[in-house]
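I'd like to ask you about the structure that follows.
Missing here is one protein chain; the remaining ones are kept as they sit in the complex.
What follows is chain A.
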Amino acid sequence: MKMKKKLWNIFGPVLLAGLLVFIAFFVANQFTTVNKATEKRAAVSLSTNVYKGSIVKSQALKDGYVPFFGSSELSRMDPFHPSALAKKYHRNYQPFLLGNPGTQSLSHLIQMQGMKQQLKNKKVVFIISPQWFTKQGQSPQAYSLYNSPIGTTQWLLHAHDSQMTRYTAKRILAMNENSNSGAAHRALINLASGKKVTKTQLMQLNVEATMLNSEDKLFSSFVSGKREAKIDGNQNKLPKQDNFKMLTKSANQMAAKATDDNPFGISNNFFNHRLAKGNKLAKLQGSQSHFNYLQSPEYADFELVLAQFAKWNVDPIFVITPVNQKWMKYTGLSNDMYQKADQKIKYQLNSQGFNHVVDLSKDGGKKYFMEDTIHLGWNGWLAMDQKVSPFLQTKQNQPTYQIQDKFLSKEWQQAE
């Protein structure tokens, strides 16, 4: 009798814990929708959980949000940021921001698998930074920071052997050197060498997917409202009417005040915090003359994104960002190289039928165009809005794409 009680004292709590986990997952699976307030917060939060997850972004897309893929520029939330403009003027689209410093083509490709159904036949905005196209391309460190396990499992569950699939698997494997265990890793190895994902692996991946989805449902609704508050706080700084002339006027006024203590037209805040410390500024002078964005594995990773868009019949508009011209001169970054990279990206887009391209690469010298060194701000955001807003607000013709595997090749990645 005493022994029974002893055993019960040991195993009772374990059974209870098991029961609680079961209930938590059961309850989680009842949350099939995300409430509107969460969507609103998530759309501008730039939260990594939302980026890696699935339920919040797919629900938001279902409710009419338009994904804005990008990287660090998305966090430059002055009053003219796309999210601020769309909100203020009650546009018939609202941006859903997806991207952080370090997210590039490959991480986007994987995270978008989590909203596959909602992306099909939709318009999207894709902001390309030529700075992605370095010799290394996507850094494994940043990739692991934004790695979406849900996206990876979804991609694996639906992968069929092809050039694209093999190349994608190889690239993911190259990113995840450390986590070399589990069904996902083994499935990637199979796909990379042209083999199929085995039945056992599929079963394990399905179990994993269920767990990940429950986890996503349980936790990804906790989104910070800090950035939403920032956007809201800026709303009354915008003119009452959605008028380009008036917007430009107030952008000029605000930017003049915000950039007045340095010769580069960089926001004072950024300049003082990131550049003016120590001898950082002096060290940066002439330091970028050897930068080269022409040869990069990123060109092939970018091709994977294009192929995915084509397959899902997505209609994207691409924005290519410039560099602050004064900054460019100071650091010695070659404009000639930058323009060639821009041409190369555009060639890759146009020759496969992606015709909506907003090329801002030559506008880095325009007044109050850049918020800092390489990120759009004030007039830059407005210039982008001039093209992106009509594209999103009017009906577009059905796009037709001709995807070419040659853009995956080493030759193309290395082409000058």
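Throughout what follows, contacts are C-beta pairs under 8 Å (C-beta built on N, C-alpha and C of every residue); 3 or more make two chains touch, one makes a residue touch a chain; residues count from 1.
One rule holds for everything that comes next: contacts and distances are computed from a predicted model.
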item: Complex member absent from the view - protein name from UniProt, among "Methionine biosynthesis protein MetW", "Teichoic acid D-alanyltransferase", "ABC transporter ATPase" or "Anti-sigma regulatory factor"; value: "Teichoic acid D-alanyltransferase"
item: Option touching the unshown chain, where A:Leu74, A:Ala142 or A:Leu333 are the choices; value: A:Ala142
item: Interface with the unshown chain - residue positions in chain A; value: 3, 6-7, 9-11, 13-14, 17, 102, 141-142, 144-145, 181-182, 277-280, 283
